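The complex appears here minus one protein chain, its other protein chains still in place.
Entry: chain A
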Amino acid sequence: MNDDLFGGDSSQWAFGTDFEDPLAGVDTTMVDDVVADDLALYCLGLADDALIMSQRLSEWCSRAPEMEDDVALANLALDLLGQARLLLARAAAASPSVVPVLPEGSPVPPEDALAFFRSAGQFRNVRLAEVPGGDFAHVIVRLLLFSVARRELLERLRGSRDQVLAAVAARGVKEVSYHRDWSARWFLVLARGTGESRRRLISALDELWPYQAELVRCGAVDLALADAGVGVDPTTYAGAVDAVLGEVFATSGVERPSRGPLAGVGGRLGRDGVHTEALSLLLAEMQVVARAHPRGRW
């Protein structure tokens, strides 16, 4: 990112820029009664959700049904990538031990080291984000399920005692509100469109629903951070998520899916580093160039 765009001479742009740094003036000190590794893991979970979703959304670049939706999907991907960057950087600041070690003299910043030099087992994203893409209905359903839950999370995270997390959430809640609105509108259009669009929508919903419960599951790290007033316990907003989805389903005339949640491995889920094979393939594509040039400057 060209950081000169924050401030500086913007008269060269037709409409002006006036970009704002979301962390300007934010107190970056760590809350002292939180275990540093817990905070790092918590940030990695939220960051990885956004990063992997962003990667999946960006796969739609040039493939959406209309150019306008192509640009919209790229915008959403970039919103989430921006959230991921700030959260990865916060994870690294909280506990440098989570950052992969690169060759001495490598200019790769910690946020990039975390994004490009961790293997699948070290990623903490929910599995909903990583499952392979399908048709346009699939991207709509995935984005709806994801953004409804993430919006409730970010809304509550704005009150975090960690000022950086609070600032990221305050910025992100506006972005994700739009993602929710955008995907809910498309959900309605596809549900009430043609027989074919409705069939595809319900098929995608049926496929992705087993991954939904993971979005509102509370792990040990979530609980520890929530108790400290730094994180949010997902079970506190599970009801709100359910209500929003129920409203979308009712308006669209779609029945709530009946399939149960997808089991983990010995109770371990995406947040614990247990993933589907799709994540390895996604990471191979996302990381190959950075890994080939560990001393590269981008």
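Note that a contact is a pair of C-beta atoms (placed from the backbone, for glycine too) under 8 Å apart; a residue touches a chain by one contact, two chains touch by 3 or more; residues count from 1.
One rule holds for everything that comes next: contacts and distances are computed from a predicted model.
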item	value
Per UniProt record, name of the chain withheld from view ["1,2-phenylacetyl-CoA epoxidase subunit B", "Acyl-CoA dehydrogenase family protein", "Aspartyl/glutamyl-tRNA(Asn/Gln) amidotransferase subunit B" or "Carbohydrate ABC transporter membrane protein 2, CUT1 family"]	"1,2-phenylacetyl-CoA epoxidase subunit B"
Option from A:58, A:75 or A:203 whose C-beta touches the chain left out	A:75
Contact residue for the chain not shown (choose from A:33, A:66 or A:104)	A:66
Contact with the hidden chain (one of A:116, A:182, A:211 or A:237)	A:182
Residues in chain A touching the chain absent from view	13-19, 65-69, 71-72, 75, 181-182, 185, 189
